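What follows is a structure written as structure tokens; I'll ask about it next.
Removed: one protein chain of the complex. Kept in place: all other protein chains.
Should a chain be cited, it is by its letter among A, B and C, assigned in written order, with residues numbered from 1 in that chain.
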């Protein structure tokens, strides 16, 4: 096969400058009303405040950035041209075999390493509430990411209302525990089941819709659930949420101050410390997250899991193979919803307080971003993305304001750069190793 | 491998951040520093900063300098809980906040657990009704506020048609319920009792309802943004409304947004502490610094004074000592003398009716 | 050839708004034989397949499959996945629809989904790794490998299907269709993109399938070397109508077919403008 080499034009310096000037000009236009000017309240009336230096900085950065970007693009193009070769069965097979040799080894090594670090973390930071809190948050997002990954990453269904199932789980536990005195472990399966039921209820009529329509319907569903929670005050407490949700207990023993009935500190005869509960919560979510991971990984290797991926790849071909696409999608939706529900139960139990504000569209967007940025379908990618996205704002306090801004920016850049996500390489679920020379 | 290094770096960075030993005494404030109600948060911050500076200038508390930690909950209950956790981690010994009742209620559970004393201006009765021992309210509560509002309507607006509206927030609904309760006592039946969803822009539907019922007086529990929108849309629909509301209407953004219609807003608020003889020096100090000590500025100042006095009286900043001192003494502050009952409510709260007039509010009789 | 009719199409009509893609088509497809469907572009061949396999609901007419064990099945009443699952009518696509990111082996195992899903008891037996499921899974792999071996595709078993060259993808798609255990295999231009050697191999394979495996084949093809060499029976479509039917030898000399292919009157056809 002959490789086709496109004649490649390298832009001259003046062309580059012209291009960068154009970009800077657009930056100026866009920047004038947003960066250049703002309005401030002067106690009864507004006044315009100008920020020309910031605008100049922004335009300058755009100019420089554009030049650097085009240079970088040039280098990447030149390099990839060297690698580009004809596509033939032999070369494809070679590439695949090479990939097999490299294998999934490094990924699984990193995975085990991550588990090790996660288990050992509290040993080093057993007195640091802050670290344990952050780590718990990261794990909640990882679990949500893994749940949504079933729907978006594996089955390829864009769900913009995932947070609804998270909310269903959280409110189910909150109501069952505060109204009927249910414990965490009794409520967990019920809440998961209820979330799955909601998934089926939403999915049944809507899953035959095309991808982007489905996205909008799920978004609408997410908003309906949130609006119901805001407005149905009798059930949900409205915008004020539900307070004093009991924390999870261990075999009926709770993490309560000493001399309270059922205090685990009394039972074990150790000194009470609020940290014990935090550590317990941390290990609980770690356990839930790991179980989620095991479950999803196992599902992927089963017929149903493979059908999810097949539906993502080509629905029409699936139908031609006799696969009932609706059932397959519905199962992905229900299982994703159930995992979201479990995460919701934990969230409610950990916070001790929930309100509709925790279940807005931006929460859905964050979970989606974790799945998409990590690489759709990649379990490790989710971990990576959750770590980065939750830790970023914590590392620099002043950064927090810009977190969502960077979020949006990263979503665009990563989509443009790698439409499949960062860790986009898919590990096969089946590998045939020939026995003997030619089997 | 990359990830491992990243993680290690993160861990080291975090250790560095939290490992700093606090030689100073950390005290916290929390409220909406950003978001819709940021100007109220700003008042709290200015008041507390000035108070801490003044206390430190006099040698601090028990020989230690105060260090102010500021938390931003944007009036969002979810953020309030995470702010509370952060504050606990910063080992604060006293918290002034939060501002919104819906933030204070969930956050107080966290402070209570970690045994941190709070002084709040949140007015919802539930704030102090839940049996928490660590919370003191340095302002009246909505039942008292609602009574003043209801009485005012009964006494000064006889024969007018009244509607009671709220925004479903803990504060808004609480206040509206209390006003309605007081109206019932005075055997006035509101022609309409409704809720709206805060954050929306189009309230023409509810305005239309008010108009159909020929409402003259709107008793509203909620925040200033919605009041501004309601007033504007009422004006466009040619409906003349007088709004009776609560302490949240002290925000001057109400005037910016509602324009001249803001002159129809009356609200209950604690007696203006700027008029106290005791506060003259502090008020002057604020004005010299270019800050008008309106709204919650002096309350934040008073909260810090309260803490300093209580710590000095107890001779310690330990929770149990501090609590005992606070519960059993009367403190002279810039908002007047403060003393608390068993629940942590102010013993002698007062509310006065105010009215906006051309960009300023003043008390009415 | 058994002489029996496997599939009978009666007065099939498919309209899209004002456009009639298939016009009153009647056709009998013999059992255990290869039936070629030819015709110029836009003659309605692929639409015919879509009506057959449940992707389109025909406007009028009936399509009946005489299943050897299940009796007559009306295909137009079935949703597309049931056509493959129950009636065992399996198709390939003109523009190749493989599961691009999945490996060739995975593609072939997915094709056996229904049997495997039953064996895994809706994933429960699968999650518990019960022996019954493991046996079924191993058998599915064996079956896939045996077809790959037959089609000489063993060296690309673990390659993602999307990374393969066009001609290879065609063969993988046929192998995948065979894994569904078809009674009637509908191939939409299987020789497109194949080189002459591959084309010849395809001929051998098709004949083998009919003679050894008892599969019947419905074949849309432009490559006359394939159609004329393997078909037992040919049906020619033009503008949605059947214009000729018969053995390859008969078709070769049919004046209607020659006219349609040389396109005597096609010059006058107005090119449809975007409206």
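Following the convention adopted for this analysis, a contact is a pair of C-beta atoms (placed from the backbone, for glycine too) under 8 Å apart; a residue touches a chain by one contact, two chains touch by 3 or more.
By our rule, contacts and distances are computed from a predicted model.
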Subject >> Omitted chain (choose from "Sodium:proton antiporter", "NADH-quinone oxidoreductase subunit K", "Acyl carrier protein" or "Amino acid/amide ABC transporter membrane protein 1, HAAT family") - UniProt protein name >> reply: "Amino acid/amide ABC transporter membrane protein 1, HAAT family"
**OP:** Could you tell me which of A:26, A:57, A:235 or A:250 touches the chain that is not displayed?
**Re:** A:26
Subject >> Touch with the omitted chain, as defined above, among C:55, C:122, C:239 or C:261 >> reply: C:55
Subject >> Omitted-chain contact residue, chosen from A:56, A:190 or A:216 >> reply: A:216
**OP:** Write the list of chain B residues that the hidden chain touches.
**Re:** 34-36, 38-39, 74, 168, 194-197, 199-206, 208-209, 211-212, 214, 225, 228-229, 232-233, 235-238, 253, 256-261
Subject >> Residues in chain A touching the chain absent from view >> reply: 26, 29-30, 32-35, 37-41, 45-48, 156, 158, 160, 205-206, 209-213, 215-217, 219-221, 223-224, 227-228, 231, 316, 361-362, 365, 368-369, 372, 401-402, 404-405, 407-412, 415-416, 419
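The working rule: only the chains that are shown with their structure count from here on.
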Subject >> Approximate Å spacing (C-alpha centroids) for the pair chain B, chain C >> reply: 73
Original post:
If you average the CA atoms of chain A and of chain C, how far apart do the two points sit, in angstrom?
Top reply: 41
Original post:
Which positions in chain C touch two or more other chains at once?
Top reply: none
Subject >> Complex contacts: residues of chain A adjacent to chain B >> reply: 41, 43-46, 110, 113-114, 117, 124, 128-131, 133-134, 227, 230-231, 233, 238-241, 243-244, 274, 351-353, 355, 357-358, 384, 387, 391, 394-395, 401
**OP:** Sort out for me which residues of chain B touch chain A in the complex.
**Re:** 3-4, 6-7, 10-11, 13-14, 18, 34, 39, 76-79, 81, 85-86, 88-89, 102, 105-106, 109, 113-114, 130, 167-170, 173, 195, 197-198, 252-253, 255-256, 292, 359
Original post:
What does chain A use to touch chain C in their complex?
Top reply: 87-89, 92-93, 95-97, 100, 295, 298-299, 302-304, 306-307, 309-310, 313-314, 316-325, 426, 428-432, 434, 438-439
